[in-house]
Every structure is written in structure tokens, then in C-alpha cells.
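The structure appears below as C-alpha cells.
Left out: one protein chain. Kept in place: all the others.
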Amino acid sequence: MTINFGNPDRPNSYIGRTVPRPNARRLVEGRGRYVDDIVLPRMLHVAFVRSPHAHARILSVDTQEAAAVRGVRRIFTGTELAEHCTPWVAVLAHLKGLKSAPQHALAVDRVTWTGEAVVAVVADSRAAAEDGAALVEVEYDPLPVVTDIRTALDAATPLIHPDLGDNLTFRRLHEQGEVDTVFAEAHTVVEASFKTGRHTGVCLEPRSILADYNPAEGQMTVHHSTQAPHMMQSIIARHLDLPEGKVRVICGDVGGSYGIKVHVYPDEMATAAIAKAMGRPVKFIADRIESFTTDIHARDHEIDARIAIDGEGKILAIDVDDWTGIGPYSVYPRTSAIEGNQVVNLCGGPYDFAAYRARTTVVLQNKTPTCQYRAVGHPIAAAITEGLVDFAAEALGMDPVEIRRRNLIKDDAYPYTSPANMRFEGLSHHASLAKLLELMDYDGLRAEQAALREKGIYRGIGIASFIELTNPSPFMYGIGGARISAQDGCTVRMDPDGSVVAMSGVTEQGQGTEAMLAQVVAEAVGVPVGRVKVITGDTQTTPYGGGTWASRGAGIGGEAALQAGLALKESILTVAASMLQASAEGLDIVDGAVADKATGEARMPLEELGRIVYFRGDTLPKGLPRELVQTRHFITSDYPFAFTNGVQASYLEVDTETGFVKLLKHWCVEDCGRVINPQLVDEQIRGGIVQGIGGALYEECHYDEDGQLLNANMADYLVPMAAEMPDMVIGHVETPTKESVLGAKGAGEAGTAGAPAAVMNAINDALRPLGGRVTEMPFTPARILAALGTV
Amino acid sequence: MKAAAAGYIRANDLPHAISLLEQSRGEARILAGGQSLIASLNLRLAGETALIDINGVAELSGIELVGEQLRIGALTRHRELASSDLVARHVPAIAQAAPLIAHAAIRNRGTIGGSLAYADPAAELPACMLALDAQIVVRGPAGERRVRAGDFFVDLFTTDLAEDEMIVAVEVPVAVAGERQATMELARRSGDYALAGIVLVDRPSGVRAAFFGVGPTPILATGAMAAIDRGASPDEAAALLEGDLQPLDDVHAPAAVRLHLARVLLRRALAATRS
Partner (left out) sequence: MSDTAQSFPTRVDISLTVNGEPVDARVDVSRHLVDFLRLDLGLTGAHAGCEHGVCGACTLQVDGEIVRGCLMLAAQLDGAEVWTVEGLTETGALADLQAAFVERNALQCGFCTPGMLFAAADILAQGGQPSRVAIREHISGNYCRCTGYEAVVDAIETVAGARARGEEVSA
């Protein structure tokens, strides 16, 4: 079955419309159910004693005084907990050479970053657990600390894990074409060094887990604030020595995730292990301070890059040397090599050029582990690429728009394989750029900018094209050996009253997954969207799936829902055809009733069909199929990833006296294929842009040379707030993927991918007449003043 | 994290509060607005302290004009400072400062007495007191005394208060005819502690410029003030701030940047008061 998306007046046309989210009203009324809202009988709380040292040997642990605190029920050291939870090593087979050390839920004999969990104190209340934790005495012998990225591999630098032989966890060099020759012969070569600030996700709901082990049934039920319930089911089973079928992960409301909650955290594994060891429900809610030192960090990169162009501004070659520090362990199970790998895959991505070399060097440090955070690697690759392109335009005295027009991959050039060997099915860089320029009135802004410069007001316009990797196939994790499903499924069922229940393996984190699924199913089956109830986030009831990451919910979960809905419709019509003595092909379902396809005339409400099937099945012909439950799965197979594209623009003003930046407006045109719900897509883009702006202007984990995180609180780690953020204009070009009927690609990371580059280019555009340039994020007043030579 | 308070008593009146302070021998602290104190209790940074809640002590509230001085009770909330006609008319520097303090929900609870006793060097109100040459009215078992703002802020988070004393009010000289005042700051985000801030009190008899965020305490820029009074240009006065201020490096800005921003603020504040 197909859907005529070109006809907005088609029956049940929910796909492409803004439909309110079914869960939003609950949330505005304070009726959300986050993990911390769940209280179970005999529930205990755990608090962790965490390492104050970035690297130290644990000499002794004395828990005697802590155990005497009223309400403290049990204390686990690393050695004790290791009997209940096996360690893990986060590598993927397809990332050649990636290595890491075994990591335990609690540090056993050595701590390797400030904040690493060392001892677990279990008590009747969180307060009592903290009282106990404060009294645990751990004696440490401090060891030399590795913090600097560029010297991590030097012979003089101590080894974090001596068994590994060095501090190199992964290195990849990709080379295409005669790069050195091209650079040697190019008309112009522009070089630049970039830094992206190590930052973190700051989900407003901290990481949360409530593990409930029932020894009588051998059943582990875990309420978890997570993006990947089935992945967690598999991992908890494996490391706690439980059959996978005896682990149920329930993911209710999640208070923000952005990639932070798709990883395995030692303290969460410890919580589950303690629940199993004690046979009681145990809750762990990270407090904000421990969130800063234990939630994954990301984007700690230092890059040297250069671009070769000819006299007409045509890009000839790009050469990137990326260095990143990931903390002491590769994070389980997705590994911490993916981000650097993405930088290699994505640099130069929007452009048509031939010679490309990129190397990433991924090193260990005694800092909080880093891993995948929203738009993994994209903001870094976009900043490198778009920064170089702007500097190249500057070198030639060319307008930044013009150099992009000359180099963006042509809209009719697809399928196209990039010099990084990424395969693009269909992108729309030129159409997107044209739409952006129109939306922002580029020429008008340039005129305004010039007029204001006369008055000593320095405004800048920054453009950034980008590509985004979405809808990943097993090429992302599965082929490397990780039990992370790239496939997803949906079960759709019609109940006697004609209402529809859809159960999906993708999850809701606030982005509107359930609304998206509801409207896809409503259109596919032919019922009002309000008649569809969506269930996600329960490994025991939903089809097996991957969850929510890499912008896969709509493209993969949505297609599974569409196919399941269409299958249910077919089943319903089979029954209806028998009841109405008509041919199924001549019938349709419109607005909750079986209708004549040709005339649209209603023939029978679905509740009547439901009544007959469920209660008077005796009146239907024997042997008539009456399966009003259908399940379909979807996996991409033609392309490893569905790439999307887009372009952003930032307009801002730099106070050249203070180095402060005022964001005036921001634009984004992106192409995520079929837009299922325009409002939800726009708000994903807006939210993503602001997270990207966070990286560009504010967010940075400051470490000292001893590996202490200096700003591990919300007052000192700055994230974007309402007062400083601009209004954002969002536009779309739609190039549906042909891999699915739905044609949807992902949209969740596009905003974050391009925003930092757009802001950087805008600041540099503002500073250009004064001769300053910034390439180190975040662009603080101090860095801008330094670029201006003021301080 | 969860707070670890060692005890709590609601003071009925001022003598009760003072007697509780005296009895506690330094192991209790005054709980006024609590917007810094409870945060530090929750973070378990404040030690296991007992709390004397003065929020029910009515005599500590209120703003009144007493002769040539505005008397502001210690329990006066930032929101009241921001909306008071008396403050706006007589000490506009405070009226300008109050809305810069954190956010609405914080300003509804935070008090002037609490802010001064906490003595955060990046806070607005201590610098206001210094620039305005206010007196801090302090009471302990031995009775009441007045401390000039210049003597009150001793060091980082450290004041002249003895452990059995509390702030009951401040007395701020009202602006004289021809006086202009300006409070300005440069904060990364609205409501953040500023990278640098200035309270400029520009009196016909002479200028007083107090800076915040550029040293361990609010600092009176005496060198720059004298230069301005001598008729130096704003640029010349700003150049002297290097000798007046003691900015420190931290995660938000290096000392040199804070000094630079203080110079910008001095020029801008002078431009505002002399426009």
C-alpha cells in the first residue's frame, strides 16, 4: 500500500500536519511520571562515595562509622560489588584497533577520574545514604594525572592503563586522492586550528534508575530514564548474570536525554546489582553535582586543518588532524571512538571535492569519560569545514555565500559518494541555501551590517552548511558486535471499541515520538488520531527495538508504525469485506469507519466491526482471518545511513569593547525528508540550535592540571538561558528517502550540528574589519578580547 | 544532595534571635532569605550548622526615610528594593542594582541583610553599600553598633560581624541635589554573577566608585576616584584601576579581562552620570 502524500486533502491526512502531543497535557499539569516519582514498597536509596582524585590507588576503605548511621542498611565496596556485577570493555570490532580497559561498576583498586564511584551506601533515604557516604573513609595514594590531549602519547606521559601499553585508544587515518600534491600545487592554502570545548548534556532530570529485583521470580524490573530500553535489558542481564528474558526495563517519562542517557553508567549498573544482591528495590537519582562529574562529556577536540582552493574558490582538498581526549575508559557499549570517527566521516561533507585526508587520534585522560552527545561529531566537523570555507573565501575576497554556491554538491548529483566514502541518497544543499538567503534577506542584512559599521557597531553574519547522519543501519553498532538493534518494530492492535493501540520500540524523550507514531498509525489505519494510544518504553510489551538515538525515531520507528498500521487496515478490511459482502479492494477506512473507497460513503463504524469480531465471532465465516493485531519491523538496507542536509545562519553583534556577543537572530533551513509533524520538527531544530549555541558561547568543563573539574555546578557551568537566546526562523526542503514509504529522515540533531559553526563564522565576520579571529569554543568575552588584541 | 542542618528555631523577635545566637556559640547561623545559605546547606558546604530563622521578626523589615538617611531593614527583600519608591528616589544605585540580582523567584526571598552578611565579592548590594558609604547596623548581646561599609567587608565571604552578632538594618545617605548614581555590570547571562560591576555615586562633593567581581571584597577605587575629582578624563581614571582593584583568575575570566571590563564600566558609568 502507498499513500499519496502529494494530496493534502487525502483521507486521514495526519502525516504532514501539526498534531498536538498526546502526552503534553499530562506534563503541563505536573502529572509526569519520571523515575524519581516512583515509590515502591521497601525501596532503598543509594548514594556513592566518589573519588576526589583524578588518578589514585585505593589503599583502604573503612565503612565502620558509615554503617552505624541510622537508616544505613548496607555498604558495598568495589571488591564486594564485583561479585555481583562483571566488568565490561567498550570496544567495537569494526573500529579497528580500538582498545579500552575493563571497567567495574565501582572502582576496585584504582580511581581514574574525579567523580568515579568508589563505595555505595544503601539506606532508607537518600539523606541517610549521604550521611553514611560522608563518613566512609577511603585512603588514596595519588598517582600522576594525564589531562593534556596533545602530550598524552608522549613517552614521558604516564600510562593510565599500563596493560594497554599506551594512552592511545583509537586512531584512524582516511585518505582519498593525492592530498599532498594538491596542497603543494594549489592556488591558495588556508590553515587554521580549532578547539571545541569539552561539554556535557545537563539533562534537567538527572540520570535516574530504580531497580527492583524479585528473587521469588528471579525477575529484575528496572525503571530507567534511558533512550535505549532493550539495549539496557541486554546489558543488565549479561553483567548481572540474569537471563535476558528475566530483565524488564521500563522507561516512563524522561526529563531530557540528548544522548546522555544512551550509555551504560557504572553507578546505574551498581544500583541494579545492589537491588539483585539485596532483593529489594533500590533507587539512584544522580544529584546535580555528581551529574557534572559522571554524566558523559563530549566534544573535547583540538584540530589542525587546512583547505586548498583554486583561484575561483573551488575546493581542491581538505586535510584534518583531529585529536580528542575521552577520559580513562571508552564508554560502554557504544564506545568513545565514534565521535572522532564521525569527524573523519563528516568533514567537508556538504562539498564536492576530491582530495581528502583526515585523521583522528583518540587518547585517554584522567577526566570524566566522553561519549556520544547530541549531533555526535557533527558540530566539530561543521566548525572545521565551515570555518575553513569562510577563511578561504576571505583569502580570495569572496562572499561566503558565493564560495558555497561554487562548491556545494549539486542537487542533481545524487546518488553521490563523498571523499570520506559516505554515500548520499539525495540532498538539497543548493535549494536549502537559496531558501535560507530568501528567509533571512541576506542582501538586506549585508547592507544593514555595512551601514552600522560606519557607526562603529560590529555585526556579523555567519553561514554554515552541514550534513546530518540519521536512520543508522547495523553499520553503526551491530557489525561491531554491540547488541544494539538498528531495526525497530511496531505492533498495532484494534480493540473492540474501534480504538487502536500502537506499541513501538522507539522511545519518547520529549521530542514527540508518541505524537509522531500516533499520527502515522492514525493515517495508516484510518482512524482519528485521538483514537490511537501509543505505548513505548517497556521491553516486556513493545516489539524489540533500538530506542531513540542518532535521529532514528521517525525514520525507522515511524516506518515500522506505518507498515504495521497499513497491515492492520488490510486485516480490518478483510473482515469488513466479509461482513459487507464487498471486495476488500473496494473498501477503505476513513475517520474510524469502513467506507466505500470510490464514494467515501461510510459503511460501518469500526466499533461495530470490533463488536462482531470480539463478541460475535460466531457470525463470521469459519476460517475468516480476523487478526486485528499486526506487527511490522523496519530496517534500512540500501544505505548505511540516511544523510540529511541543511544550512544555518546567525546574525549577531559583538561589543568590541567588552567582547560580549549579542545574538540577534538565527535561521535554519533543513531537509529531513518527509516532515511528519511540522511543529515537532521545527521545535527539534530550535532546541538543537540552542544546544549548539551553548557549545559556541557558553559551555565548557574547566579542568585544572590535577584533573579537578572546577565548574561542576549550575552556577558556573553555563548553559543557554532565555534572555540571551534569539528567535529562530526555520524552513524546510523535503527530499524523502526512497528507502521507506514514509520517506522520513531524522531531524533531532540538525540544529546542534550547524549552530556552532554559524555562530563562529558570524563572530569572525563581525571581527573581520578589526583583524581578529576566534576558533576556540566557547567564544567567551575573554577569547574575543584576546582575538582583538585588547587583553 | 540533601541538606544537613543541625537544628532550627524560629526567632520570635530580635532579642530572641540575639539570645539564640549567643547561646549557640557560633554553631548556629541566621536564616534570612536563605537563597545562598540553603543552597550551601543542600550542597553540604556549610557544615552542620543550626539555623535561627528570622523571617518572622517583623521589626527587621521595612524601608523608611530617617532624616538624611534611608533606613532599610535587614529582612527587606530584593524585590522590595526594586519596587520601592523611596529607594528609587533616594538611592537609585540600589534601585538599579536590585533587578540585576539573580531572578524573580530569588529576589522574592533574598534579603539585603543576607546579601551583606554573606559578602560575596561578586554581589551587587555590598558594592552599593560601599559606594554609598552606608552604615551597617549590627546588633549582638552587647547592644547595637554601626559599621561603615568600608570597614564591614573584610575578606572573601568574611565580614566584621562577630559570631554572636547579626545585621538589623543599613542606613544609607540619601542622594543630594545634583547627585547621579549608576549601577552597571557585565554578566555572561542575565542574573549571573557579573564578570565585573560598578556602583558609581557621583556627588557634587566627589565621586565614589565601588567595584564588584574584581577582588576578594567589593573595592572602592580610590585612585581612580581621586583622579576623577582632580578632573582627569575617564580614560585616565580607568587606567588607574590597575592599582585599585585586585581581580583574580577564575573559570569565567582571567584577571586581566576583569580589569579591562572594570575600566569599560567606569567609562560607561561616568558617561551615564555625566550625560
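Going in written order, the chains are labelled A and B, and every chain counts its residues from 1.
Definition applied: a contact is a pair of C-beta atoms (placed from the backbone, for glycine too) under 8 Å apart; a residue touches a chain by one contact, two chains touch by 3 or more.
Values in this document were obtained by computation on a predicted structure and should not be read as measured data.
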Contact residue for the chain not shown (choose from B:Ala88, B:Ile106, B:Val174 or B:Ala232): B:Ile106
From B:Leu43, B:Leu86, B:Val174 or B:Ala255, residue that would touch the chain that is not displayed: B:Leu43
Option touching the unshown chain, where A:Gln511, A:Ser740 or A:Thr790 are the choices: A:Gln511
Contacts of subunit B with the absent chain, listed as residue ranges: 1-10, 23-25, 27-28, 31, 34-35, 38-39, 41-43, 48, 50-51, 53, 55, 79, 102-106, 108-109, 189-191
On subunit A, residues whose C-beta touches the chain left out of the figure: 20-21, 23-34, 36-37, 127, 201-206, 253-258, 287-288, 509-512, 679-680, 683, 686-691, 713-715, 719-725, 727-728, 751
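Here, only the chains that are shown with their structure count from here on.
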Whole-Å separation of chain centres (CA-atom averages), subunit A against subunit B: 43
Touching residues on subunit A, where the partner in the complex is subunit B: 125-127, 130-131, 134, 287, 289, 657-660, 698, 700, 702, 710-711, 713, 715-716, 718, 721, 723-724, 780-782, 785, 790-791
List of subunit B residues in touch with subunit A within their complex: 1-2, 4, 43-44, 186, 188-193, 195, 251-254, 256-257, 260-261, 264
